[in-house]
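Before anything else, here's the structure in question.
What you see is part of a larger complex, with each chain still in position.
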Amino acid sequence: MRYLPLTDHDRRDMLSVLGAQNIDDLFCDVPREALLDAPVDLPPHASEMAVSRSMRALAGQNLAAGDAPFFCGAGAYRHHIPASVDHIIQRGEFLTAYTPYQPEIAQGTLQYLFEFQTQVARLTGMDVANASLYDGSTACLEAILMAGRVTKRSKAILSGGLHPHYRDVVRSMTRFTGEEIVCADPDPAVGAPGSDTADLMDRLDGDTSCVVVQYPNIFGHIEDFTQLASAAQSQGALLIVVMTEPVALGAIKAPGAMGADIVVGEGQGLSVGLQFGGPYLGLFASKQKYLRQMPGRLCGETVDAKGERGYVLTLSTREQHIRREKATSNICTNSGLCALAFTAHMALLGGAGLAKLAKLNHARAVQLAQRLEAVPGVELLSGPFFNEFTLRLPCKAGPVVEALARQGILAGVPGERLYADRTALHDLLILAVTETTTDEDFAALEAALKGAIQ
Amino acid sequence: MSAMNTQGRPTRLDFDQETPDAITTSTGHRGLDLIEPLIFERGAPERCGVDVPDVPEVDSRLDGLERHDLALEGLSEPETVRHFTRLSRKNYAIDMGLFPLGSCTMKHTPRLNEQVARLPGFADIHPLQPVSTVPGAIELMEELAHWLKTLTGMPAVTLSPKAGAHGELCGMMAIRAALEARGNARTTVLVPESAHGTNPATAAFLGYKVASIPATEDGRVDVEALKAKLDEDVAAVMITNPNTCGLFERDIIEIADAVHAIGGFFYCDGANFNAIVGKVRPGDLGVDAMHINLHKTFSTPHGGGGPGSGPVVFSEALAPYVPRPFVRDGALVEAEGAEGTEDSFGRMCAFHGQMGMFTRALAYMKSHGSDGLRQVAEDAVLNANYILHQLKDDLSAPYGGPCMHEALFDERFLKGTGVSTLDFAKAMIDEGFHPMTMYFPLVVAGAMLVEPTETESRQSLDEFIEALRSLARAAKSGDVARFKGAPYLAPMQRLDETQAARKPVLSYQEPVPEAQAAE
């Protein structure tokens, strides 16, 4: 078998060195009745060719985004990832290394983590960032728990503009932690869908640990949270800003500049492909003063015995492997390789490149929005937005999306997919546009949409 | 006979003798050992390695939220490739040599899996595009679920957890949900002293008190001590099996029965599943929930610390509580309140889990098949026992063999040498090896946990064994300098962790011009 270097000869020889009759002598601690004497009922080993063929057959059944006019967003964005990024993450020295616990022989990983932290901090406008979490949704949960530790309060108020999966995660995962989660309802208001700043301010009180808003929100809406930040902070609560589209940070004001205390997000858009939802990349940044309550790994600068600059994992007294039940989080493995992809892509873009890319995304989205709002029966709900906006259709959006899918068009995410239980949102269609969307895609969508809603 | 004709392996024992004592270079580079500044030192904000197409003129909809303060250095593509190539060369990795990090299962990353995961039909599909357009993805998830259930002998599985620790949360939440459904969540979780830090951290996350169970002389859970702590307050025990000493818990069935008898659940940490895959089904041991690190047993890349993937298998008793989403009868069940999710404890993450890891893990499983996976466990155990046997006299081993997939040593052989476990491990770096896991598990003083995995050859083990023997001899012969300053030959010498933590520098700051700084 191709991955197993031992030959039968090696095995026999090694067993005899051990003085064992057969391999099961080494499994002698396993209760007799639990030791299988034959392979389980699954297919036997297969050649690379055969495996490749069967996996290709499965992949071939799926409609890849690149093969269709494609407008899905809602927390996962299709951007062009430069070929060199994929080359870099396949370097064996990155791909097959472990968490950099031995810094003398892990400076490659450590330096890019330091670079990643720097990029995330600058992009979000925050003081410090960690070395990644699993994804945006779990980062959002961790932020709320951190706010609880910082404020020693336990009530978190969630905007209705927060991604419903994120809200679902927060509510599920705090079921047993004692946090109280207050969720505002998503309001598909014209000009500001999902926006509820005033309502959130009303709900703020002395028990509130944090207010959680999304920017751009699930409907694509953007707004300034500076006032909300002050309001929260004046009550002793933190403002947590959640982002799901990192490219937006090239065009819109940094959450840090609005006074956010913690910024978390999904870094997928700038790092890895869509991959049906994972692995993705949790971004986590905060104000310096909350540093010791942060979850996840941190990479810091130091010197070696010769006085040379180097990097190490640091402040690990926050972490499970040192503090066990007193840790800030139980996270261990995070999203190292996705962070590398992010770092490399950001290095390629630089500030100027990201700004231009973001402008392009915005401009293209505006073009499509203008085009579609002209379609009779279609209403554009969005006021200010970045590269994603929401339409109200004259009918349920789910069947329209299905009908377009049958024509090979992936038309966006219908309200129903995200809000199964809120029929009031089922005529909504959320569409994202990126630099990968072409004019032909626009035309195909427009034509098909017209056909489907008649 | 000249050295040329034997064509034997060169010995470099006299290496430095012919090298001038202190070659210094003006660049700081040393041959192929190249220094590399940070992106921010090398790049410029206007430099760019991406040709972004031109932006059409439109009326902005940003409503005054335009950003003006973004300053981030960029690099051209040639510089970027070089930057990261140089950085990568400062890393040790499985692709370079034996990486015996116990508890981490640093096995070979098959390159087929990397190819397969990049097929557009997997890599370029959106988690929220119509399910009708991704039947192959759904089938893949079902197939992976089938393999995992069959290999573990458990009736249910959830795929969405993002890593092992996330899987622990998942399993323990299901347990707590099941207990609450019965009307009493209970208060305590029992965790052996030898457990990985994620176990107590997980239990604490859910509001449980953690009670520690001591280990016996022979490195297993002290069953009597455990039983003594079992009462109606105990929600669950979390046990790693094979355990973190690399030993199989002989009394595991008895433990499971005892826990079940008081109405508690048995959570098994499956990080060490590699030792028994295809040989033992956790379902046959009374396990109620167990996570599986696809990045350990099933070879998805470690990636310098992730991403991983931590599916969890469940017993019948816990099956109703599994989180959304899951695939059932070819359908993706994801929405709150959907049929069959009445008792689900909810959702652990956005979307459906680590699809990119599912593709890799399934390719790995299909490659090995049921026969090959069994062989994986056997070879992993054989390799570990071989190391234990060959080194137990030169080093010191706290427990008798046989072990499972990892060989545990302790610091006793270093007693009086002035060399610590840390020093010993750092000297391994000079010899071309990654150190083993150190000071874990906590039950053994100065622990050295060696997990070779099945993807190491006999030659590789022999070389490792010889190197460790020689280091042990050196330590015992009083050659302390070789250890104290080690590593000497790595890209960096030992780093000052105290300074890093005292005044943390966690991101790059522009250097203050000398003049200003002096003020």
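Just so it is clear, A and B label the chains in written order, and each chain counts residues from 1 on its own.
To be clear about the criterion, a residue touches a chain if its C-beta (ideal position, glycine included) is under 8 Å from a C-beta of that chain, and two chains touch if they have at least 3 such contacts.
Quick caveat: nothing in here was measured; it's all calculated off a predicted structure.
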{"item": "Stoichiometry of the full complex in this file, by chain label", "value": "A x2, B x2"}
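The criterion applied here is as follows: only the chains that are shown with their structure count from here on.
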{"item": "Length of the line joining the C-alpha centres of chain A and chain B, rounded to whole Å", "value": "21"}
